[in-house]
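The complex appears here without one of its protein chains, the remainder shown in place.
Right, chain A next:
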Amino acid sequence: MSLDIDAVIDLLKQGKHVKEETVYTLCLRSQELLMSEANVTHVDTPVTICGDIHGQLHDLLTLFEKSGGVEKTRYVFLGDFVDRGFYSLESFLLLLCYKLRYPDRITLIRGNHETRQITKVYGFYDEIMRKYGNCNVWRYCCEVFDYLSLGAIINNSIFCVHGGLSPEINTLDEIRAIDRKQEVPHEGAMCDLLWSDPEEVDTWSLSPRGAGFLFGKSEVDKFLSTNNVELIARAHQLVMEGYKEMFDGGLVTVWSAPNYCYRCGNVAAVLRIEDDLQRNYTIFEAVQPQDGGGNAIIPTKKPQMDYFL
């Protein structure tokens, strides 16, 4: 089936319905493209690193607008494109379209929400059921999720990943050796890369929830020196200020969903890495819930009066 990517991009930008067949073709093409990518993709500077999007399509459009746009800028997205927001499908498809249209300018890394299990609970599956009446489109997208890479390395100096480090991973080559084309397992290195969190801990620690790792400065320092990189850029955790550097600048959390869940009031950030590896953060705010004509473009969280008991 022929595919007019520019036409689809136009539809998506307006939040309009995209036909099931079109999504199918789009997903198939994306898989073919992603299949050829390594687990850890090489990316050149200058590049803009973006954190969680979570289906906030209008904020994603702001992100592109504030950071130069895909025509002029290279991007690395750190995952969590879907769930929570009301436009998960449009956000994810827009990124796929850009990837197909400008393959060298967009790198997509898998987040912990790019899995069948999580999307069933946190909104993406429900959104597809609402928009299509069946779950075919959800299945096509999940197939693409399995091909997303696990990380990226910028100029051999900055390691990008969604969650964090794993005690099973010492070198980047160990990530390259993972068989990534599968649903994210509940344990193992692949799971840790998408789930673990930095914390002020002395050594590898178990999360009090009973699953998942926490890592501290010593683990970060060790990883940086072993792999001769100077920064770990990750997303995964909400930061009010849009980004947060930790461990003497050895790790940064980048968060790109402003006013998360339409009510947190946080700002969002993207991180631009220049050729000399200088870090420039761009901060942006959420779009207004209404357009100029007073039409709602995102649902407002204004309290609805009710006779609760």
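Points to keep in mind about this one:
Methods note: a residue touches a chain if its C-beta (ideal position, glycine included) is under 8 Å from a C-beta of that chain, and two chains touch if they have at least 3 such contacts; residues count from 1.
FYI, contacts and distances are computed from a predicted model.
Chosen from "Type 2A phosphatase activator TIP41", "CHCH domain-containing protein", "Exosome complex exonuclease RRP44" or "Regulatory subunit of 26S proteasome", the protein name that UniProt gives for the omitted chain reads "Type 2A phosphatase activator TIP41". Across A:20, A:168 or A:221, the single residue that touches the chain missing here is A:168. Check A:27, A:40 or A:61 against the missing chain and you find that the one touching it is A:61.
Set against the missing chain, the residues A:20, A:37 or A:126 yield one that touches it, A:126.
One chain is missing from the display, and on chain A it is touched by residues 13, 58, 61-62, 65-66, 112-113, 118, 120-122, 126, 167-168, 186-188, 195, 199-213, 237-245, 248-249, 260, 263-267, 269, 278-288, 290-294, 303-309.
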